[in-house]
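Could you have a look at this structure, given as structure tokens, before my questions?
Omission of a single protein chain aside, the complex is shown with its protein chains in their original locations.
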Amino acid sequence: MTTADATVARPATTALPRKKIRVGEQLVHGVLFIAAAISVLTTVGIVLSLVLPALDFFREVSPWEFFTGTTWAPLFLDAHFGVVPLVVGTLTISFWSSLVAFPLGLGVAIYLSEYAAPRATAFLKPILEILAAIPTVVLGYFALTFVTPFLRDIGLEVEIFNALSASLVLGVMLIPTVATLSEDAMAAVPRDLRDGGYALGADKLQVSTKIVVPAAISGIIAAFVLAFSRAVGETMIVLIAAGQLAQITFDPRETIATITAFIGATGNGDVPTGSIEYKTIFAVGLTLFVMTLIMNLISIRLVRKYREVYE
Amino acid sequence: MTSLASTAPSIAADKPRRLWRNRIFMWAMLFCMFVAFGTLVVLLVDTFITGWPAVTKQLLTGLPSTVPAEAGARPAILATLYLGALVLLFSVPIGVLTAIYLEEYANHERWWNRLIEVNIQNLAAVPAIVYGILGLAFIVRGIGVGRVVLAGGLILTLVVLPTVVVSSREAIRAVPDTIRQGAFALGATKWQVVWRQVLPASIPGIATGSILALSRAVGETAPLIMVGAITYVAFNPTLLGPYTALPVQIYNWTRQPSADFQVLAAAGAIVLLVIVLSMNAVAIFLRNRYRRQW
Partner (left out) sequence: MVSEDMTQMESPRIDSGKIAEVSHGLERSVVERRDKVFSVSDLRVAYGGNIALQDVNLDVHKNTVTAFIGPSGCGKSTFIRCFNRMNDLIPGAKVSGTVLYHGEDLYGRDVDEVEIRRRIGMVFQKPNPFPKSIYDNIAFGPRVLGMDGSMDERVEGSLRQAALWEEVKDRLKDGALGLSGGQQQRLCIARALAVEPEVILMDEPASALDPISTTRIEDLMHELKRNYTIIIVTHNMQQAARVADMTAFFSVLVDEDGAGRRGILVEYDSTTKIFTTPSDKRTEDYVTGRFG
């Protein structure tokens, strides 16, 4: 008999163990579910905090006037509640910043995904992260105190508060968003596809732009949609640099007001609770929420599509 | 028989044009990189040059004042640190527990679990200011606690909670299933497997994600504006007292027309950037150091 045998103990009985009621396990499951439910409660809270006061608002102001009116002057004696200028302001900012973020972000993504050496990537990606980490208040300050004077210096007659400065800075801020998501999508494209292209005699440019990008297109579009949605929801940059003048204009050199700027400016001030001005915050906020929600759902659907294809 | 080589176009014929196309494309991409990183550099340099003279002991330790030369940001800095601590305290446990639930316990066939998942994805994309509205509604009315530090901390927690959940889920998912199988096969219960094997193995990833979320929370301004981080606070903040935070302070200084306040704003921005970027650096360091090769 070896030492090995000596330390082996035989089970006392061969009868099957009866099921233990493991209270601890059930408790844990319960606690975990509660934690997860907090997120649901948050959404419920958001919806309630928007919808209820908004309904209140729409009792006093007709939805028709709200959604189609072109004058926004809720704080004046002769008040107007047409939200169109705010929406136009928001979309203007989003449009111009997308014009910056989409191509530049995609270019960065293609470079990182297809061209850059691993060592370069390891160095560049953290820098992108840092760009993404700059607080928006600092970006807003930069837009106001550097970009606006700079634009004037090069001859563009921009007003002190203008859409262009804010859009440019916001666009650059969104480059990492577009780049990271697009790069993920491109990395998911299998190597075989690229090899097939090279084997046919295509060069790197053709493989990258005609094979990889189309193959990753749903992920790339998801990136665009997400970036656009972020631009729509951005507050501080536009609040500081784009102004609070709700007017409909398509000239980015002029002052505008976005939905978020209005909410930020009004919520901060001494607007009496329960007044009609107070309620505008919620009606406008609800509009914003619905806009970003729709865009976000589209983006999620697109991401799922590209994940499905390759994973 | 004539050789094919003499009738077929030379394979080098297209080369110059091809080279040019590729070269131009490369320049285009490098331009994109240049814009992104160049802007970052310009921003950091400009902020630094403008603000550095005003980063004085007075700024860091003094109380605010209407006189720019004497203005300090101590209450704001302290409040920002408190808010950060609150966010860490609330978002990490709730976020990690939610992630554990979704990854290890939830049966994804059930509709309520899918609802929770979709819900978190949506919350991650809700603009921060909407969380501010949520805070406004429940603070000014309803069961609110008032315009106090605690409220600000709670709202910021909600803002970053989805991010913490997503990154924790990824860290948990990265733990290979064979580890779980091995532990189950020894007779461990589900919680024992999670608590003793899965969680310890995913701590680096969770820590990285949490610190990144924290750095974002600390830089958020819009929600705090909405829940009443007021303009002028000339005393040290307490948990249930009025406050202002550093980003809000910067915003307020930016709004002042006087150039001196612009300089102050830049100085405040430097302090904020130092806080935020050092958190990011720690997170990146953690991620690289503990990158595990399964």
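In this document, chain identifiers A and B correspond to the written order of the chains, with residue numbering beginning at 1 in each.
The criterion applied here is as follows: contacts are C-beta pairs under 8 Å (C-beta built on N, C-alpha and C of every residue); 3 or more make two chains touch, one makes a residue touch a chain.
For clarity, every value in this text was computed on a predicted model and none was experimentally measured.
Summary of contacts with the chain left out: across B:55, B:99, B:183 or B:227, the touching residue is B:183. From the options B:22, B:58, B:197 or B:256, the residue with contact to the chain not on display is B:197. Remark: the residues of chain A touching the chain excluded from display are 3-5, 7-11, 14-20, 22. In the full complex, the hidden chain is touched by chain B at residues 107, 109, 176, 178-179, 181-189, 192, 196-197, 200-201, 292.
As a convention for this text, only the chains that are shown with their structure count from here on.
Mean C-alpha position of chain A lies 13 Å from that of chain B. Against chain A, the residues of chain B that register as touching in their complex are 18, 21-22, 25-26, 28-33, 35-37, 39-40, 42-43, 46-47, 50, 93-94, 97-98, 100-102, 105-106, 115-116, 118-123, 125-134, 136-138, 140-141, 158, 161-162, 165, 189-191, 212, 215-216, 218-222, 225-226, 247, 250-251, 254-255, 262, 265-266, 269, 272-273, 276-277, 280, 284. Residues 22, 24-25, 28-29, 31-33, 35-40, 42-43, 45-46, 48-50, 53, 103-108, 110-111, 115, 124, 126-131, 133-142, 144-146, 169, 172, 175-176, 179, 203-205, 209, 226, 229-230, 232-236, 239-240, 260, 263-264, 267-268, 273, 281-282, 285, 288-289, 292-293, 295-297, 299-300 of chain A are the ones that touch chain B when the two sit in their complex.
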